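Apart from one protein chain that is not included, each protein chain of the complex appears where it belongs.
Labels for the chains are A and B, by order of writing; each one numbers its residues from 1.
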Amino acid sequence: MIAFLATAFGTFLLYLLLTTASGPLFLWSKEELIIGAIFALIVAAIVRKIFPAENLRLLNPKRWFLLLAYIIWPFFPAMAKANIDVAYRVITGRINPGIVKISPKLKTDAGLTMLANSITLTPGTLSVDVDEETNDLYVHWINVKEEALEKMPRDYKYICGEFPDWARRVME
Amino acid sequence: MILDIITYICIGIGCLLNLLAAIGLHRFPDVYTRLHAGTKCTTFGSILLIAAVVIQSVSVWVAEGLSSPQSVLTLHAVIALVVILLTNPTSAHAIGRAAHRSGIKPARAVVDDLEKEKP
Partner (left out) sequence: MWLPVAIFLAVCATIILIRLFLGPTPPDRLVGLDTLNTVVVVSMVILGAAFEELIYVDVAIVYALLSFVSTLFIAKYIEKGKF
């Protein structure tokens, strides 16, 4: 029931964002509000079986603030650095690529999704495949360092820094 | 005035990154390295170019009041940016996985754990 209401509320909020400045009732017209509420309820009823109830911990507002902090501090500078890195490699053509396996030891799909997206947008790495049983990630690394190749699930400190800890803090 | 300078800086770097992505698609030797160029550079270039649009629209919006069309332009540009940020890494992941499962080896690779464990 809580999952149903949360989905309906989120859908309604998105509809309101897409139809601002359409009428006199503080930014929206009455027709838009009514049809938005009806569509939000219909969509929530359709996807009720897809969104299971165990994802309710993401409704905690503390996690949203943590996610915002994560995007502003460790993520955005890493993204800028990634672009300088790619620009350097495009201009000089100096690459040393390879596919390495890391095991971040995350338990949930949401955390793994966030980690994989972060890895793709940060310097020199791109997530290629995932082992769905053990939650290991296979990462394409554009500049392989020799000292990271000693252990078999490679040490993720060289590849993605502190991101697995952040993913665990925000999503689990 | 300062806002105009920030806008021009954002536009300059954003255009440069998009051009680098286009050149990188030709300079790199195989699919995976091309994905690096095509994903990272266009995502950050989109952030900067849409930030330029948002800065200009917000300055008009503040001057004209809440119900001007520029407010709608700002909100929708931000929604388009969020959509790009969510979908771009996901499709890069899908392309890389499809390429490896259809049997394309990474060129000049020093190590390939995925090939060793799941041939």
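Note that in this section a contact is a pair of C-beta atoms (placed from the backbone, for glycine too) under 8 Å apart; a residue touches a chain by one contact, two chains touch by 3 or more.
From a predicted model like this one, the values you see are computed outputs, not experimental measurements.
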Which displayed chains the unshown chain touches
B
Tell me where the left-out chain touches subunit B, residue by residue.
7, 11, 15, 18-19, 21-23, 25-26, 31, 34-35, 38-39, 42-43, 45-46, 49-50, 53, 56-57, 69, 72-73, 76-77, 79-80, 83-84, 87-88, 90-92, 94-95, 97-99, 101-102, 104
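The rule is simple: only the chains that are shown with their structure count from here on.
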So the centre of each chain is just the mean of its C-alpha atoms; given that, what is the distance between subunit A and subunit B in Å?
15
Residues of subunit A touching subunit B in their complex?
17-18, 20-21, 27, 79-80, 82-83, 86-87, 89-90, 93, 95-101, 116-117, 120-121, 124, 126-129, 138, 140, 142, 144, 149, 154
Contacts from subunit B onto subunit A in the complex sit at residues 17, 20, 23-24, 27-29, 32-33, 35-37, 39-41, 43-44, 66-69, 71-72, 75-76, 79, 86, 89-90, 92-93, 96-97, 100-101, 106-115, 117-118
